[in-house]
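For this depiction, one protein chain was excluded, whereas all remaining protein chains were kept in their positions.
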Amino acid sequence: MFKLSRMLPLTSTSRHRLLEVLSSRKVEVGDRLSHSAGISTATNNYAAKGYASDRIFAPYTVYKGKAAFSLIPCLPTFTKLNSGTVVVDRRGSIMMTFMHSIGERKYDWEKRQRFALSATEVGSLITMGAQDSCDFFHDPSMLSSNAGQVRKSLSIKPHANGYFVSLTVVNNLLNTNDYFSVPVTTAEFAVMKTACSFALPHIMGWDQITNQQSRGIDDLQAKGDSKVSDLEWEK
Amino acid sequence: MFKLSRMLPLTSTSRHRLLEVLSSRKVEVGDRLSHSAGISTATNNYAAKGYASDRIFAPYTVYKGKAAFSLIPCLPTFTKLNSGTVVVDRRGSIMMTFMHSIGERKYDWEKRQRFALSATEVGSLITMGAQDSCDFFHDPSMLSSNAGQVRKSLSIKPHANGYFVSLTVVNNLLNTNDYFSVPVTTAEFAVMKTACSFALPHIMGWDQITNQQSRGIDDLQAKGDSKVSDLEWEK
Amino acid sequence: MFKLSRMLPLTSTSRHRLLEVLSSRKVEVGDRLSHSAGISTATNNYAAKGYASDRIFAPYTVYKGKAAFSLIPCLPTFTKLNSGTVVVDRRGSIMMTFMHSIGERKYDWEKRQRFALSATEVGSLITMGAQDSCDFFHDPSMLSSNAGQVRKSLSIKPHANGYFVSLTVVNNLLNTNDYFSVPVTTAEFAVMKTACSFALPHIMGWDQITNQQSRGIDDLQAKGDSKVSDLEWEK
Partner (left out) sequence: MFKLSRMLPLTSTSRHRLLEVLSSRKVEVGDRLSHSAGISTATNNYAAKGYASDRIFAPYTVYKGKAAFSLIPCLPTFTKLNSGTVVVDRRGSIMMTFMHSIGERKYDWEKRQRFALSATEVGSLITMGAQDSCDFFHDPSMLSSNAGQVRKSLSIKPHANGYFVSLTVVNNLLNTNDYFSVPVTTAEFAVMKTACSFALPHIMGWDQITNQQSRGIDDLQAKGDSKVSDLEWEK
């Protein structure tokens, strides 16, 4: 049996102040992207259109004594090829953001660290049983000469009533070593699993495939019959 | 093996009369909010626009001999910050409403009590196994001098073929003590779990994140290539 | 290990002929409803608007040697009360239609029988384990003097690799007794469970609740702050 008392993790005022900070930072990121758009080739992808895919900010956040982390889906961006087909440009992810606690109900946004779960990593998370654990490793310079200089690792390990979710970021270039660990209850992990299962087809772009038909079905006109073709046998 | 006979819990006429009562009350609530909107700052959030998020009334109700309760999703409200980013203003919930039976197929709407399940509490509910139980405690005055004077507790406990869902409301200020208990079958609990799993991303606001792209993808124009950026490594 | 060979249950031509029959019958039903609309009060509910909620016909059908059955979601209809609130008028269901085999790849549509699974009955179905069984009983005259004269019972019982889905319809008024039994594989039952889980929030009308916000969020205007209110404590 588990008990759960609800306590607002932040007062309304301080929460809005935090959100205001988040949103103004978001805008900086967006501006930086927009300014650089003039000298890059990335002028037509969806994300560049006003950074709209980050316009709504609704993270699921787990606040605990020493640290906090939040989850939010980042949709894929799409590019239209010269042939007219729309393909995924930047893959979608579930973005995790970790912050250290720096006082009662205060978290250090400046020193936050991020970890973007890929579709397959989300697959690991949503399939975890109560006794399972998993580890993910990311290296931003993997294919360059700096490979191994910066390493991020996310670890999810079971405890009596839930999991420890921990992030380690080792940066040999800056000589820094950051560690966050957040205990998560079974109930909080259930929210993470359900929300990530919901988001998975969206970060894969499959919702765009299944949505496109809705726009066309009203245009159908009456007909007598039609040939059934089997796509599987076409080349 | 479980058996299940379908019986309309209310006749069509009495059901419509109940709904009419519910709806006129809803309007009162809406009016009260609208009137106060003139003297509060809450003029731009979505809920204030005609109380539209409660316009459609489709609860899932479990009617039993001594009491009944209904579930309905309450969507979050959003606020646009000065920066332009839209953030969650009031969190969403699954609203439970309990009523005592006051005769055959009659329930006392006047003395109803409500309990709003948060996203994490919904996570507890949807992850419950057949032998699990859980308890949630809410205190509306938690951070004020009246803390502990009013307490609501919701309890879900297993029985042979389902669960007992019980609500206790102790109000020391009014010197009242209210108790509701509704036996729920495995099938009814399965509906609750499936419907709450469906609603969870919506009360978190994640559907607003995943929906926004659909509005933009038609505007894509053909392009040659684009730089892939990795959001995880941006600050 | 289970094996599964795909065989088109009906040739393309005969399938279209069957669908044409189904659709023309549908239209009869629709017409009958429309004609009677003039003398009933049911002029404003959604179903009366051209019977649109049945316009698209995409059942999931299990064809077997002696009988077949199909599943299709029937959406709820809604009514707007004088207060302006929209409430469920006719509850949604998953409609099952059973037909006897009358030759190779031929099924007797004339003598079909229907059974409408309620939300709670769908809850039973989607929560069934491999060894579970369940029975549902419907009596159309339950609250009238004819109670017990006509009885429909649906039974789902496990076998080695799936379930037997059987419908019995006893009509003492017409002195008829109809029985259908269709063996369903584990894979077919998985489709039924997944499709019914998908449809459940829709037949409950919860998709209408969660959809309505999408229409309003674009209208938000920038603001400074807002009061957080807690619906749970309102009356």
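We call the chains A, B and C, going by the order they appear; numbering starts again at 1 in every chain.
One rule holds in what follows: a residue touches a chain if its C-beta (ideal position, glycine included) is under 8 Å from a C-beta of that chain, and two chains touch if they have at least 3 such contacts.
Note that the coordinates shown come from a computational prediction; the quantities given were computed from them, not determined experimentally.
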Touching residue (missing chain; options A:T127, A:N146 or A:N161): A:T127
In chain A, positions touching the absent partner: 76, 78, 81-88, 118-124, 126-127, 132-138, 142-143, 197, 200-201, 204-206, 208-210, 212-214, 216-217, 219-234
Interface with the unshown chain - residue positions in chain C: 1-8, 11, 19-20, 22-24, 26-27, 29, 40-46, 49, 52-53, 55-58, 60, 72-75, 78-82, 84, 86, 89-90, 93, 95, 114-116, 138, 140, 152, 185-191, 194-195, 198-199, 202, 207-208, 211
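Just so we're on the same page, only the chains that are shown with their structure count from here on.
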Cα superposition angle of chain A on its copy chain B, in degrees to the nearest 5: 90
Centrality ranking, top chain (CA atoms only): B
Chain A and chain B: spacing of chain centres that average the CA atoms, whole Å: 26
Averaged-CA centre spacing for the pair chain C and chain A, given as whole angstrom: 37
In chain C, residues with contacts to at least two other chains: 217, 225, 227-228
